[in-house]
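Removed from the display is one protein chain of the complex; every other protein chain stays in position.
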Amino acid sequence: MLDWLDAFLISGSFGVVQIIGLGLLVHLQMGLTRVANFGVAGFWGLGLYTFGILYTKVDWPFGDPWQFLICAAAATLASAIAGLFIAWLIADLDVDGALVGTLGFATVIFILATAMTDLTGGAAGLGGLRFPYDAGPAKNDEFIWFLLTTALVAGILLYVLWVHRSPYGRLLIAVGTNEPLARSLGKSSTQAKLTLFAITSGLMGLLGVMQAVMFRFIIPTNVSINITLAALAGLILGGITRAWGAVVGVLFTVGLFDIIIQFYVPLPQEWYTQAIPVAREAVFGLALVLVLLFRPKGMLGEMKRPALMRRVHDFS
Amino acid sequence: MTSPERTRAEIHVRGAKKSFSGRTVVDVDELVLGDSPVEGLLGPNGAGKTTLMRMIMHSIPLDEGTVTLHKQDGSSVTLSELPAHRMVANGVVKSTQVVSDFDQLTILDSLLLALAKPAYENPLRWRAERELAKAHEEEIRFQLERFGFGDPCEVAGSAGEKKLLDIVRCLLLKPDVLLLDEPTAGLPDDITQLVMGAVRELAAGGTSVVIVEHDLDVIWELCDEVTFMAEGRVLMKSDPETIRADSTVVEKYLGAEHA
Partner (left out) sequence: MQDVKDPSPPDANTDGAVDAAVADSATDPGFAQRHRGWLTGIAVAVIAVIGASTSEWVAESIVIGATENAPLVLAALGFALLYRLTGLLNVAYAETVTLGGYFAIWMTSTTGLGFAAAVIPAGILAGLLSVVTYLLVFRPAKRRSVGGLEMIVISFGLALFLRHALQFVFGFRARFFDLPPPNTIDVFGVGVPSYRLLALASVAVLSLAIYQFIRRTKFGLQIRALASNEDLAEASGVQPINVTLLIWFVAGFAGGLAGAFFGVASAVTPLLGTRQLLFILLVVLLGGIWDLLGVVWVGVATGIALTAMTLWFGSDLYAQLVLIVLFLGLLKARGNRLTAGSKV
């Protein structure tokens, strides 16, 4: 079974799906509400590590799937609470303050992951994780986990699509495009940002849980800023204000490097260890600069509110 | 604090001062707004009218003094202690002086945004959009038709359309006190008439309207009472005829041709 499938192709696709999920959530934060979040790795990493620590260091009286579910719920909750706190911290700051607040949070998580060696294993990493089920060979387990994660990200996409056609999404867009005007209409922009960050950060934490189980091993460099910037590069290439922007953009960035170049372009073997991963980041950076200079709305272009309103309502 | 019920909500401004860069812009000892249905605020440029309005909304903090809202039911709230977004819940609404809109949102979006109570804006309320539109369908159709908006599913194009949209948003909030800062500036005559009609209707329904306007015809036609401001102070408050005939007002503001 699954002989046709390369194990590395599963993990490559898994990475693409992860970053699409993060990109979708960043779209709600930065694309609609225009709150800068450069600390995605922090929220994601908090979920990753909280799950890893709870799952391996606590002596649970019951086994999987309950052990997994309880730990995953706790990790999601931890990220949601962190999101709430960071949103409170930056809600009334300008974009510079938001940058420092979110980047500072991500750095705190990175430092904790490195320094608390008793819990996290420090730079040596944290192992001892496993799939909450057994479907035979590791490849089968991984494939099932990949499908579950894809289902989760599809759920996030559906939520984002729903947000676009809900009064909640309209509130987020209003806060994002003209916060003083939204406040004068009686909208609490602070509360909007708090609920937004609680939900989206919680989901980022849950994506971190999926990562922890897939690779069964966690090291601090997992939670570096590169994952934040990969999600951002994909989202901005696709179109930061569009629901499908992250999906399209991440396929063209991470998908290109981690699937197409990795498996379908014949390149010298020794390039794959260093040259290609480094070139990947350089290209993501260049893409961010070029897209924002020459096509700031991305591949999908402007938010198309009129067409959406016509589909949803009948007032014309 | 309880006091007898009122027919209209009133705003009491007491000892309110504001200065920018050491220059006093507003210095109002005592001013009651809302004791008549439609009240005009008149004065030369730089008299502090717009600043006073923003101080009432607490979008500019006061250096000194208080602004208090006395509601129809006899209760009162100190507006100068509330954050800007709590004004609407207390029935106080202001239109914007500068043309401003939500860049990406359509006309219909704007109306639904104004109409949506916090319960509809729940991030997990599944059918909120349909329910919201259904609950306010007639109202939306009425406003769209009355002011002759084009396709509601388009983004407001001209400055005039944005201005009008701003006023309609304010009307939909069903205010007890409505502050209008130059509502008809830049609007064509027929639309100005429609706006004035809507304001009269609102005032007749019990809303206290305060209006700052440079188009004097609008003031004389609409207002039951006029407050005259100059250099940050309230100089007099009276009925339009008295104001119009007053020598100080003529000298400082209206000029000879109005005498």
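Per-chain residue numbering starts at 1, and chain names A and B are given in the order in which the chains are listed.
The rule is simple: a residue touches a chain if its C-beta (ideal position, glycine included) is under 8 Å from a C-beta of that chain, and two chains touch if they have at least 3 such contacts.
None of these values were measured; they are calculated from a predicted model.
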Among A:Leu99, A:Leu157 or A:Ile259, residue touching the chain not depicted: A:Leu99
Per the touch definition above, residue among A:Tyr49, A:Tyr159 or A:Phe284 touching the missing chain: A:Phe284
Residues in chain A touching the chain absent from view: 30, 34, 36, 38, 89, 92-97, 99-101, 103-105, 107-108, 111-112, 114-115, 179-181, 183-184, 225-226, 229, 232-233, 236, 274-275, 278-279, 281-282, 284-289, 292-293, 296
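Keep this in mind: only the chains that are shown with their structure count from here on.
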Centre-of-Cα separation between chain B and chain A, whole angstrom: 44
Residue ranges of chain A touching chain B (in the complex, touch as defined): 162-163, 165-168, 170-171, 173-174, 177-178, 180-189, 192, 195-196, 199, 241, 302-303, 305-306, 309-310, 312-313, 315-316
In the complex with chain A, residue positions of chain B that touch it: 57, 59, 83-89, 93-94, 96, 100-106, 108-109, 112-114, 116, 118, 120-123, 125-126, 128-129, 132-133, 140-141, 144, 151-155, 169, 173
